[in-house]
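Take a look at this one; I'll ask things after.
All protein chains of the complex are present and in place, except for one that has been dropped.
Letters A, B and C mark the chains as written, and numbering starts fresh at 1 in each.
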Amino acid sequence: MKNLPKWIDLVLIPAINLFLAFMISGLVVVYIGENPFRAMQIIINGSLGSAYGLGYTLYYATNFIFTGLAVAVAFHARMFNIGGEGQAMIGGLGTALVCLFIDWPHWTIALPFAIMSAALFGAAWSAIPAYLQARRGSHIVITTIMFNFIAYSMMVYLLVHVLKPKGQMAPESAKFVAGSNLPSAHDIFGWFGMAFPKSPPLNVTFLLAMLACFLIWLFIWRTRMGYAIRAFGWSETAAVYAGISPFKIIMVTMLVSGGLAGMMSINSVMGEAERLLIDSVQGAGFVGIAAALMGRSHPLGVFLAAVLFGVLYQGGAELEFEMPAVSREMIVVIQALVILFTGALENLVRVPIGRIFMKLNAKQN
Amino acid sequence: MDTKVQHDSAAPMIELRGISKSFGPVQANKNINLKVSKGSIHGIVGENGAGKSTLMSILYGFYKSDSGEIYINGKQINITDSHVAIEAGIGMVHQHFKLVENFTVLENVILGMENSFLINTALNNARVLLSELASTYSLEVDPDALIEDLSVGHQQRVEILKALYRQADILILDEPTGVLTPAEADHLFNILRNLSKEGKTIILITHKLKEIMSVTDTVSVMRRGEMTATLETSKTTPQELAELMVGRSVLLRIEKDATEVGGKSLEVHNLSVMDKRGVTALKNVSFHVRKGEILGIAGVAGNGQTELLEALGGISPATGTMKIDGEEIPLHDKGSDARSRREYGVSHVPEDRQKLGLILDFFAWENIAFGYHHNDEFNKNWLLMDNRKTREIARQEMAKFDIRPPTPNNLVKNFSGGNQQKIVLARELEQNPKVLIVGQPTRGVDIGAIEFIHQKIIELRNKGVAILLVSVELDEIFSLSDRVAVLFDGKIIGERITEETNESELGLLMAGIEDGPEEQPAMESVA
Amino acid sequence: FAEPAIIFDIGGKFDKSYNESAWNGAEKWKSETGGSYREIEIQSEAQREQALRRLAEAGSNPIVMTGFSFGSVLDNVAPDFPDTKFALIDFVVDQPNVKSIVFKEHEGSYLVGLIAGMTTTSDTVGFVGGMDIPLIRRFGCGYVQGVKAANPDINVIQNMTGNDPSAWNDPVKGGELTKAQIASGADVVYHAAGGTGVGVLQAAADGGILGIGVDANQNHLHPGSVLTSMLKRVDVAVYNSFTEGMDLQTGTVVILGLKEDGVGYAMDENNQDLISAEVLEMVEATKASIINGDIVVHDYTTDDSCPAS
Partner (left out) sequence: MDYLTIIQILDSMLRLSAPLIFACLAGLFSERSGIFDIGLEGKMLASAFFSAAVAAATGSVWLGLMAGLTASMILAAIHGFASITFQGNQLISGVAINFLASGMTALIGQNWFRLGGRTPSLSGDGRFLPIEFPFAESIGKIPFLGPIYSELLSGHTILVYVALLTVPLTWWLLFKTRFGLRLRAVGENPEAVDTGGVSVSFLRYRAVLICGLLCGLGGAYLATGMAAGFIRDMTAGKGFIALAALIFAKWRPAYALYACLLFGFLEAIAIRYQNITIEGVGTIPVQFMQALPYILTIVILAGLVGKAIPPKAGGEPYVKER
């Protein structure tokens, strides 16, 4: 079964799974009394059919790439970082501190500092769970769940009592200094004399996310540390035999993971909102888990899964707009089915396809 | 227990007709036929990956054959799962034990045969039966001990007890002695003989031809998934069997010339180690190994061998001193991990290749750099590893060590045990170590590979490397080592020049019967 | 003739709070006029602007949105659509084509606080907020002032549900907070906690004390156990905006307090036996004083502090 050609494994099977997920979703659409084919068309067109839709799709994808990579990196060391949500939130705090109190002359100067700060804050938020796991064996799943809740409390406190300008109603920080505003896709295309709609919040962070995918790929598969992380993930005893320090691996992996999650805020906080909001992550940390799992912890896979979720978010918004009967819960259901079929039920398709392929092969020989 | 008349030879107890089985592209069994008569002990030999375990697992219902028929006592039985096999009176002791580690012996014995919803009765019945069996077959084992606390020998007894508890008439043992000491193995064979006298039919898979010769009535040879011969044991020789297995003649014992031994390369003084439970597992052990010398460490498993290897390999903390070529290397502080040990020129072939020596889910080429991934040869620059070069090195080493298949782009878990062992050896031996520490280098490895591995170790010795060989196989100790030290209860209880001792003397030492103090100076005189 | 539209904030149109109230207003307009409107429930921050622009581009007019979080976004978007009229509830945006509608929740809360203070026999009353944010503090602060006006010795126990988004949807925790307040002696509990409040009113009813509803009239939820409800007429604001349609007066800020009947307290057959004529009289008198300025209820959000606690 394992010797299927790559294109079947990587293209055909996921495509069929996706198709099945949409089929079942279609039934739900029928249940609420709408035309599933039109719904499908709206989702695809609305998310990929125009520069406008694409702008939103990729904006969401950028968030999910960062949180997805964060989970993926930890998976390589066999750690389940459920704390992406909290780490991204605290990363947002790091971003905000950089963008609020320093009068940046230009975004190109602000950005590197914001990245460092976001990553540092996110990493710091994963450091205690990492340390407790490495030294005390405290299960990272528990500690990161707890740290998510602590992050929520901390953010509410800071925004309400510290960062919120006095007398302002909304529990959010002041607007960031103008010099920290990142160029949007509209601006960037403008530099090259090309048109791109103004409203999509897609911004330069998307390029950063792609770069992060590449760097993480390089890190995991080309550096000694990545090698050690993967070895540790497969077998801790063997890693110790090979002179790899579990403490170092756990710390490094979780710091990188937390840092990546923190960097999500570059997109959502610095790139989009340009102020720190009370819930700037909005579940992206959890979607990141799904993206990492579906992307098989490979940066390219994470990228594709993140775009898929971006499509569902943006396409879903269009669907809600175009089809009044469709509510936002419908979108959640579609997401669930996509995760279920492409992620957990892939053998439903792989096994029969594998058999068919083997038979065809046997005939040829 | 059923005690029918033995050798009721009307129909064979077991008959396999045309059994075939493939795993994806691998054809593990091809059209296999086999008859085993009641009350006999039948041996099966064959290289690693020949398909022995697969065939037996089919008989036991663990795998489903693609085609073929099985007759038990003349009756065709469709063995769809192990439940059917158990009903048919088949019991199996698997190569890799199928025990629940954190269960007690009793719980393991009754698992699947509890007979009633509450397990209390079954536990009590089993306790009674176990004590009966213990006295009948001298299969003693503490019924309330947890499996993880038992030695492998005792774990194996539990597997046998499981089969007997299920009233098996047919007992399949897959490489039962791979993990046993010679004494334990002898004990096992006595049990098997007793069982066969009682009319039980036994199939024994082993790589050790000596065992085949001493205990079986008939023997079959498997090669590349096929059954190539079935012979009466009394009418064949180890040489013939070896040739049938490997397809060429095999040296059953390696030729080894005397070499010039040099100065002390590895010196260990007062080495003490606590094991994971906080018990002192190694007590003030001192010894040395000279350049171009193999020091064998013999002993019954569990007497501190594992801790010795792990302490020397830098895996577990230890106290005492360790010197390489006269230079003291730190044992306990943080820097003294496995990595620095390698930098001092100590290579380590671990006892357990799957748990320690290899990352099973890495490709072969990735494993070739394992532990040495900081070395220049595997790296492009300060940041990146050089995968292409590593693959090339792997290709060369795999060819040199005759690893099959010789493809670096293959996950290690897809290699047979013998070839996995060769990958570890290729990696550790090719590092030009000053000191090589080796644990159980040929455990579970077929005779063709054993010959090869022994040759490689001797070659390294002849190049002037100091080698510490830990093995529970006395044969191996005798054929490889120049000197032998016996570990008992965490202490070195005696040392001998290999050529000046014999199995019975070592056997006494291994049992803890100490020798006189006059032996020590004799050893010094070699220097 | 353009269709009006409404955008609901992240809590969703059924949040048992102002979004739901807004939806009720829209539905009322729909059923009365037979007109149709478009609606969007946003799910993420990024969709605020997206939804606004989508509706504006599609020609919806006027566009109503609920929630202060739309403020900054609308400030950006409104100039791009000079021909579209916007109505923003709960926040002030200074643009010529925006009508800002804000409520004096503290005034309404003051009145229900007064009722609570005059009704309690244990001299202990409670408040359960959803999250510790200024808006909720404004409710709480007005309420405390009202309670203290009835009797300065009354103890007010104030609790907040939580800090993550589930704080608005956690009736179990709301109930548990209420039970704790009951155990501490509270016999009237006011909530401003969205869906969590359902649990508050339930626990109050089960515990034999009185609850006070919020935003919409919640008296009917547990007849006889809900003392009153603090009304915030978001529904009216939406209804009016839809009705005015293209004639919406923009460039203005509308502050809806007691005077404008934008906030208030609910009296109906479900609670008429709970509030005595004497109390009612006092409440009405106070209401008049607030309207004519004799009593000034402090608004927490003006200086992030509350004179009474």
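General observations
Going forward, a contact is a pair of C-beta atoms (placed from the backbone, for glycine too) under 8 Å apart; a residue touches a chain by one contact, two chains touch by 3 or more.
Remember, it's a predicted structure, so these values are computed and weren't measured experimentally.
Note that the absent chain touches A, B, C when the full complex is taken as a whole. Checked against the hidden chain, the listed residues B:34, B:50 or B:86 yield one contact partner: B:86. Across C:87, C:114 or C:160, the single residue that touches the chain missing here is C:160.
Across C:40, C:198 or C:274, the single residue that touches the chain missing here is C:198.
Listed by residue number, the positions of chain C touching the unshown chain are 12-16, 20, 132, 158-160, 162-164, 166, 169-173, 175-177, 179-180, 183, 195, 198-199, 202, 206, 221-222.
Residues of chain A that touch the chain left out of view are 2, 28, 31-32, 80, 82, 128, 132, 136-139, 141-143, 145-147, 149-150, 153-154, 156-157, 161, 286, 289-290, 293-294, 327, 329-337, 339-340, 343-348, 351. In the full complex, the hidden chain is touched by chain B at residues 23-24, 60-63, 81-87, 92, 94, 98-103, 107-108, 110-114, 116-120, 122, 162, 413-414.
The rule is simple: only the chains that are shown with their structure count from here on.
Central chain by Cα centroid: A, whose mean Cα position is closest to the mean of all protein Cα atoms. Centre to centre, using the average C-alpha position, chain A and chain B are separated by 47 Å. Computed from the mean C-alpha positions, the centre of chain B lies at a distance of 75 Å from the centre of chain C. Once the centre of each chain is set as its mean CA position, chain A and chain C turn out to be 35 Å apart.
Of all residues in chain B, none touches two or more other chains. Shown for chain C are the residues in touch with two or more other chains, of which there are none. Within the complex, the chain A residues that touch chain B are 1-3, 218, 222-224, 227-228, 230-231, 234-235, 237-238, 240-245. Taken together, the chain A residues at the contact with chain C in this complex read 56, 59-60, 148-149, 152-153, 155-157, 160, 164, 166-172, 175, 198-201, 268, 272-273, 275, 277-280, 282, 313, 316-317, 320-321, 324, 327-328, 331.
Residue ranges of chain C in contact with chain A, taken from their complex: 12, 38-41, 43-47, 49-51, 53-54, 68-69, 71-72, 80, 90-91, 131-135, 162-165, 301-304.
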